[in-house]
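After this line comes subunit A, so read on.
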Amino acid sequence: MSGFPILSLITFLPILGMIIVLILPKEQQKHIKYTTLIITAIQVILAIILLANYNYSAAGVYEEKSFQFIEKFRWIEISEISWLGKVKIDYFLGIDGISMPMVLLTAIISFIATISSWNIEKSVKGYFALFLLLDTGMMGVFVALDFFLFYIFWELMLLPMYFLIGIWGGPRKEYAAIKFFIYTLFGSVFILLVMIGLYFSATETLADGTKVFTFNLLQLMNPNNYLQDGILSPLNPHNLRFIAYLALFVGFAIKIPMFPFHTWLPDAHVEAPTPISVILAGVLLKMGTYGILRISYPIFPEITRQLMWWIALFGMINIIYGALVALAQKDFKKLIAYSSVSHMGYVLLGMASLSSTGITGAIFQMFNHGTITAMLFLIVGVIYDRAHTRGLNDFGGLAAQMPVYTGFVTVAFFAAIGLPSLSGFISEALVFVGAFGVTNIRIITMISTLGILLGAGYMLWTLQRIFFGPLNEKWSSLKDLEFREYAMFAPLSAIIIFLGVYPSAMLNIMNTSVNTLVSFLFNGQ
Partner candidate 1 sequence: MTEYLLVTLSIITLFLPVFGFATLIFFGKKFPKLYLFEVGILFTALIISILILFAKLTYFDKDIVSSLTWFILSNAPNTGTVNIELGIKIDNITAIMLFVVNLISALVHLYSIEYMRGDKRYTRYFAYLGLFTFSMLGIVLTHNLLMMYIFWELVGLSSYLLIGFWFEKKSAADASKKAFIVNRVGDVGMFIGILILFTNYKTFTFDTIFHQISIGNLPFGSEAWLTAAGILVFMGAVGKSAQFPLHVWLPDAMEGPTPVSALIHAATMVAAGVYLVTRIFVMLTADAMLVIAIVGALTSFVAATIAITQNDIKKVLAYSTVSQLGYMIMSLGVGAYVFAFFHLVTHAFFKACLFLGSGSVIHSMHHEQDIRNMGGLRKKMPITYITFLISTLAISGIPLTSGFLSKDGILAGTLVFGKLTGHWLIPVFGFTVAALTAFYMFRLLILTFHGEPRDHHKFEHAHESPLVMTAPLIVLAILSIFIFYTPNPFSPDEGWFLKNWVKTPQQVTPVSSRFDFMKSESKNINIHGEIIHSELYTETLHWAHYPAMMLSITLAGLGILFAFMFYQWKKVNVDKLTEKIKPVYNFSLNKWYIDELYDATAVGQTLNFSKVLAWFDNNIIDGIVNGSAWITKSFSNLSGLFDNYVVDGLVNFTAFFSGFVGFSLKKLQTGKVQTYIVFVVFSVIILLLIFKPF
Partner candidate 2 sequence: MTVNVGLTHFLIISAILFSLGIYGIITRKNAVMVLMGIELILNSANINFVAFARYGNFGFSGQIIALFVIILAAAEAAIALAIVLNIYKTFSNVNVDEIDKLKE
């Protein structure tokens, strides 16, 4: 496997697909759709190949040699610019136990979202071209190990998202798209600032012994690489690392989204077309927490330790607040959007524990939330396609009308409220176990468990309002699932149940890396 640029392939394959889609004439909608489907299917296969060749005992995190499927070569090199000195940026890809689950998730969700995009009718060509571009951006974020490259992918995914919401969205699409775009861009500015600050604070020693400034994340994690007077150098007594950490955190927190930066989410979700909501909730939200784990944590370990209580507090607020606000919603999709806010709170809480169990739970929760919420948004999409309304009080009694659909809904809903034997339970339990073990966030954890209760409250209430009770005559002509919808629900349900019963399949991937990360946070290299 070594030497074959599989990560580049999995990342840039969608770009290839985009080119094909752009070449195809506008009228050949079927070909365009099948091209996208095939591309995303190949992506899934590549992800599975990655998994099959994955070395479970290699840690990664800060050590270049234990990263896997590495591709590294000089990308930009400018020998001498007056005061900047030598500029060198690497094209550096690699994965470890933290990014492997995310790569899998991205591949799966993209594939499912493609199936879900089948009934897009408005300018199909543009849609699928943008969709594939988005796919590249997402995948790139999870495999990039160079800050500069990471940032490029991070921004790359923004643009297609903006158009996908803004053109194919609902009635208030322009507002939602602009809000999403500007909010994220606002966060990106912080990330950019910190990135530049780090660049001028640390150097990397090249093979020939010269020292150059670096964007390489792994080099930035090494405290020995920092300059005496770097603005973000730990050696500098007047450094701005604390402020930089906060700035970086805000940049990522917007994406998570963490209270109080979450309000773009409900708007974006409500207006976005179903497949885009799926991508948004399934993959994009994970980038925030992934960024924190990949960048904030190992580069600023001392500040992470210092602020863990606050991260846990915001996790708790997310959990409780998101659940309570979800309880009051009248729009199905908005309710699911707020449930995402609540569920991402578990990720934050788990990460804040700085324990192996908690962080494993957090990453697992990222994966599970990706699959479960994707399913929830697909569910909303199905009902909206048929009834053209999402009002929770407009329905009733659909369980008798659409039994198969209701079956899948039950799986997804109960997974979302953490029913054991479904994947959500394992991750939530691990998060709580991890967080409870840490003395100073124990109270926060205990309050957070209320989230389990509130989650059951809003989910079951929704289930009851839409599916139970007497059938609303208006909907007596609704049809049950068709084959295409089966094809989106079945694999997701299978994953949810499989990981609920056999979580080791995912936990073993992360174990070594998470352990390494945790010991790195406390003890350095």
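How were these candidates chosen? In short, all candidates are chains of the complex that A comes from, given by their letters.
Please note the rule applied: a contact is a pair of C-beta atoms (placed from the backbone, for glycine too) under 8 Å apart; a residue touches a chain by one contact, two chains touch by 3 or more; residues count from 1.
Values in this document were obtained by computation on a predicted structure and should not be read as measured data.
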Complex partner of subunit A (touching, any copy) among 1 or 2: 1
Subunit A residues touching candidate 1 - in the complex, by the definition given at the top: 179, 182-183, 259-260, 262-264, 321, 324-329, 355-357, 360, 397, 399-400, 407, 414, 419-421, 425-426, 429, 432-433, 436-437, 445-446, 449-450, 452-454, 456-457, 460-461, 463-464, 467-471, 503-504, 507-508, 511, 514-515, 518-519, 522-523
